[in-house]
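Report on the structure given below.
One protein chain is absent from this view; the other protein chains keep their places.
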Amino acid sequence: MRRMSPDNIVLRSLAQIGDCGLFLVAVLKAIPRSLQHARETVRQIWFIGALSLTIIMVCGLFVGMVLALQLYHVLSIFGGTAATGEVVALSVYRELGPVLTALLFAGRAGTSITAEIGLMRATDQIAAMEMMAVDPLAYVAAPRFLAGLIAMPLLTCVFCAATLLGSHLVGVHWLGVDNGTFWSNMITAVDLRTDVVDGILWKSVVFGAMVSLIAVFQGYTTPPTSEGVAYATTRTVVASSIAILALDFMLTAFLM
Amino acid sequence: MTEPDRATSDDRALVRVRGLTTVLNGKTIFDAMDLDIPRGKITAIMGPSGTGKTTLLKHITGQMRGDAGEVWVDGASVPALDREQLFALRERIGYLFQNSALLTDFDVFENVAFPLRQHTSLPEVLIRNIVLTKLQAVGLRGAAGLMPNELSGGMARRVALARAIVFDPMLILYDEPFVGLDPIALNQVLKLIRTLNQTLGITSVLVAHELAVIQQVADHIYLIANGKVVAHGDPRTIAGDGSPWTRQFFGGEADGPVPFQYPAGDYAQALGFPRSGA
Partner (left out) sequence: MTQRRSYAVGTGLFIVLGFATLAYLATQTTSVANVRLGATYTVDAQFANIGQLKERAPVKVAGVRIGQVKSIALEPGKEVADVKLAIDQHYDAIPDDSVATIFTSGLLGDQYVGIQFGSSKKAVADGGSLALTRPAQQLEEMLGKFFGAGGAADNLGGTYTVKARFTNVGALSVGAPVKMAGVAIGSVQSVQADPVKLDAYVTLAIDKRYSQIPDDSAAAVFTSGLIGTQYVAIQPGGSPDMLKNGDELVLTQSAMQLEDLIGKFLVNGSSSGDKKADGAPSNASPAGKQ
């Protein structure tokens, strides 16, 4: 199954991307079959989605607080502190929310997916499933992929809401921006389609698919050794981070 | 009695291996091997470590494919099956992994229930009864709530055994079921294997090293080495059939045809067993 990997790092990366693409096709094909394991998908949403809530909320809160602080000081030069809420919302909805959530998700959930699948392979659990006539693509890979796809937009929404809360705390309660101005400027400036749908939703769905695909792929194809699992986990973080930022640029260029 | 029974008819042999040749990483694991596993019997496969017993079981279940030769299970050519058919076949085969391979995410109960949940939509009560029955049979009903990492090696083997038999399959492949079992548990497992075979007529394949134990249950023994069947026969007589293979293997002698460090061909030929298999 495993190919001889070329020496050249560029070729090796290209080969990985190609394998990853083929793997995506296999996972997509397994999705209909994975529906009979819907319970497993639910369990995975719990593990990689719900259990990521804390880190997402805490980070979102602090990002919102620091953004409000920074923006307030820059905007106060122009006497535009009333725009604090609006600028926080726009930057978080369009860029920071989806990107930071995806990066956190890669670190929190992506690594655990890779390590888990890698260990399942190393301890013959994947083979055991095959032997019990359970397709691991449908039982292991697809539910985690789907769970990532579903959890990421929801987590991004929670992250964005936490950011607003954080920026409201700092902007309104601490720095004294008027509450009504804070919200009304935001409401006027933020657009449902370009900011919430194209920003939060589209981006986070794409990032969710990307990160969970990379995580599952790395776990699934890692050599079944402890060193192999360790490398695969690292690769998940590196590859997803690069993919997230590169994709973010492309999505921004196409969507906006 | 050193040649497999070529005349064995289809309905007598559940598994038929013909001319199986497998090369892994340049090492010849099987060299045109022939082997029959009779229906409704307990067949033991023995051989030195690393000789390919586990690999043979993987061929039978389609986890691996040989480079040449045929593997027939219940009238179907395993290498020719597509994924669906293979899975359909595997639903009728129980497999005890050499390293247990329990699903670490689930507790003992769910591990044993796993095949049932995946392939049936039995009511929960029924699943519970089946699982508890199987756990009782391996003496671990009380451990139903433990997680795999809380089990000892021997307990894990017994859970894996319970999982392998939960479906009452037509064929059970046991890869070293007695490893890590104390004499009491060993006796129970032995009884279980015999009961399953006698009452349900389940064909069983036992890979094990314990000749004394095997002699109590097995109907037939295959001794494989160097990618071939070097001896087979009745458990009580095979040890005394006089061939150097059995003498060395069952006598535990250091000197003999079983290879430890040297390429197999040289040794076999030097000792006068130039077998081509066909």
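Some notes on this structure:
Residue numbering begins at 1 within each chain, and the chains themselves are lettered A and B in the order written.
What we mean here is this: a contact is a pair of C-beta atoms (placed from the backbone, for glycine too) under 8 Å apart; a residue touches a chain by one contact, two chains touch by 3 or more.
What you see is a predicted model; the values in this text were computed from it and never measured.
From the options A:Leu11, A:Leu28, A:Val58 or A:Ile187, the residue with contact to the chain not on display is A:Ile187.
Which of A:Ile200, A:Leu213 or A:Ala239 touches the hidden chain is settled by the complete complex: it is A:Ile200.
Within chain A, the residues in touch with the undisplayed chain are 39, 42-43, 45-46, 49-50, 53, 77-80, 82-83, 86-87, 89, 93, 150-151, 153-155, 157-158, 160-161, 164, 178, 180-181, 183-192, 195-196, 200-201.
Keep in mind that, in the parts below, only the chains that are shown with their structure count from here on.
Chain A and chain B have Cα centroids lying 45 Å from one another.
Chain contact summary for the complex, chain B toward chain A: residues 61, 63, 83, 87-88, 90-91, 93, 95, 97, 99, 101-104, 114-115, 118-119, 163. Contacts from chain A toward chain B in the complex involve residues 37, 119-120, 123-125, 127-135, 139.
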